[in-house]
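Structure, as structure tokens:
What you see is the complex with one protein chain gone and the rest in place.
For reference, chains read A and B in written order, and residue numbers begin at 1 within each chain.
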Amino acid sequence: MNLLLYFGAKVLGALAMLVVGAGVVFLLMHAVPGDAAMAALGDAASPDAVASFRAEHHLNDPLAQQFWDWARAALTGDLGKSISLAGGFSTSALIAGSLPNTLFVGGFALVIAIAISLVAGSIAASRHGRMEDVLATSGAIVTISMPDFWLGYMLVLVFSLGLGWFPAYGFVRPSESLAGAFHSGFLPALAIAVPMAGIFSRMLRTTLLETFRRAYVVSAHAMGFGRSFIFWHYVFRNALIPYVTAIGLQARYLLGGVVVIERVFGVPGVGSVMVDAAFARDYGVVQGCAVVFLVIVIATNLLVDALCGLLDPRRAA
Amino acid sequence: MTAPRKPGSGMWYTFRSNRVAQAGSAILLFALVAIVLVRLFSPYDPNDKDYMSILLGPSLEHPFGTDSFGQDVLTRVAYGAQVSLLISVAGLVLGGLVGTVIGMASGFWGGVFDTVTMRFTELLYSFPTYVLALCLMLLLGYGSRSVSLAIALVYVPNFARLARSMTSATRAENYVTAARLMGQSPARILLREILPNIAAPLLVQFSAGLGFGIIMEAGLSFVGLGVQPPTPSLGVMMADGKDYFQKGPWVLTLTGFSVAWIILGLNLLGDGLRDALDPRLRRRLS
Partner (left out) sequence: MSAQAGMRETNVMIEPPALNATNVLQVHGLNLYLDAKGRRLHVVRSVDIDLAASEVLGLIGESGSGKTMTGLSLLRLEPERAQITAETMRLDDTDLLAASQGALRGLRGSRIAMIFQDPVGAFNPAKRIGWHAREVLRRRATRAGPWRPVARELLAEVDIADADRVLGSYPHQLSGGMLQRVLIALVLAAEPQVIIADEPTTNLDNIVEQQILRLFRKVKRTHGAAFIFITHDMSVAAALSDRIAVMYAGEIVEVGPTEAVFETPKHPYTVGLIRTSRALQDGAARLPEIAGELPGLSGQRTGCAFAPRCPERMPQCTTRTVGMARPAPGVQARCLLYADA
């Protein structure tokens, strides 16, 4: 019951955040200098053409009115039309086509990062101060220091150009072939995952070491419990809560990385759509993509909150 | 009533006994010396195009090779590193100042202002870094100034949260209470009593943030939405290098390696300083 209340409050907060966030994006995109009509039609456009363009896209309405129309349409899944792509693709269609790719690569990266960090962080903490710890800690800081897109090219150099195991460029949509998506998505996911794994394992190591010193761990030793029992049920179990929270806080960096990595590997994701739209000054599409990213981060945070609520009995109290 | 601790008191001592911080400074020092030496003694100008020596691999004359214009990559890295560092420093200084002021104010006064600023930082936290930056670039136009502003915007919430939590913790301490009772103005208390006591963690955040600022500049410029050529920032050079990565992989590889080297130094230094701050962590890495 408490848990439901706790989670209900979180959902409400997230929705409020989403509305405000969307408003901010909308304002930002409408504060951009230069005229959207001119950007779409070119500087040589006739005044008549510009006027009819403005009327067609409701650019003469008050801002609040425009936001209201846009938000209402957005709720029904209509994010407006692209002004840069021939044929006026709808933004929603662009996002619907690219979002699965972004989620696939991002999710794949997250899984790899978590897997690496669970192993590396646990080993480092339980072998504190020894060779394994030094290796894991140094490895983590080195990987954190690498720009992910550069790491992407290094992976291409070794695994595509050198060994020929993975394609250097291009992405097979998961809807076409799941195996192909894993194959072509592995290097981009790895490039995002490796620095993330460094951050995650450092987090896990630190919280594990802090938990090792807790009174309940000493108490568990005094009860005569075995070492591995104490590690899993006392130390790891309790360190998991700050670890999951930390992963949630990294969502914005992880998705940020996706935007750049999509360009490196030619993954047709939301990030690519957004960057292309930015080059074309297609603000409606940029705006739609930004809101989609906002939704992903907020949803991730909700998921993390829910997980923490389940993991930590004190949270809902 | 003066604060009992000076900013970073004991940090110098700990620094001397902290091998992580020492390794970090050694790496950074090496990079800085290399940059200075190359700039002083390199026979090449960063923008000298030499069409006789296009895309030459690393050699004695060109340790990092040449790019598609026949420009010496090492020389360009030395100039680009300065550009990138300055952009990152400017972004962090701005973000640090704004964030610290906001955070200290909301930690000191609390109330509605605190609630609003914390919601604001939460909002900034909800945007992927590059998405936030990209929107800002569209608004302000591409270029190094906008990149700095984007870095600042990404870091405002980090500094605000840190400053807020430390200010509200410090607020309850005796010397602050004493200063309040003596009728000192809030501004004076914040500046004279609280700031010196929270400065050290903020500095650590600053040094850790510098590395990410460089990555961010590189990422934005790499995509083409950041610093614009011909300004030789590290990101611009890497973006250039990716176009002929198969023919001359050394341009991107070695430029990126230099970036990673500098960031590694900054990260190690930041780690070491952080350990020096937190007594519980102090002995952990040494």
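Keep in mind that, in the parts below, contacts are C-beta pairs under 8 Å (C-beta built on N, C-alpha and C of every residue); 3 or more make two chains touch, one makes a residue touch a chain.
Note that the coordinates shown come from a computational prediction; the quantities given were computed from them, not determined experimentally.
Visitor: Pick out which of A:Asn60, A:Ser177 or A:Ser219 touches the chain that's been left out of the picture.
Guide: The missing chain is touched by A:Ser219.
Visitor: Which of these touches the unseen chain: A:Ser82, A:Ser184 or A:Asn238?
Guide: Reading the full complex, the residue touching the unseen chain is A:Asn238.
Visitor: For the chain that got dropped from the picture, name the residues of subunit A it touches.
Guide: Its contact residues with the unshown chain are 214-216, 218-227, 229, 233-234, 237-238, 241, 311-314, 317.
Convention: only the chains that are shown with their structure count from here on.
Visitor: In the complex formed with subunit A, which residues of subunit B make contact?
Guide: So the residues of subunit B in touch with subunit A come to 119, 122-123, 125-131, 134-139, 141, 211, 215, 218-219, 222-225, 238, 242, 245-246, 249, 252-253, 256, 259-261, 263-264, 266-268, 271, 280-281, 284-285.
Visitor: Under the stated contact criterion, what part of subunit A meets subunit B in this complex?
Guide: Residue list for subunit A touching subunit B: 17, 20-21, 24-25, 28-29, 31-33, 137, 141-142, 144-150, 153-154, 156-157, 161, 206, 209-210, 249, 251-260, 263-264, 271, 274-275, 278-279, 281, 283, 286, 289-290, 293-294, 297-298, 301.
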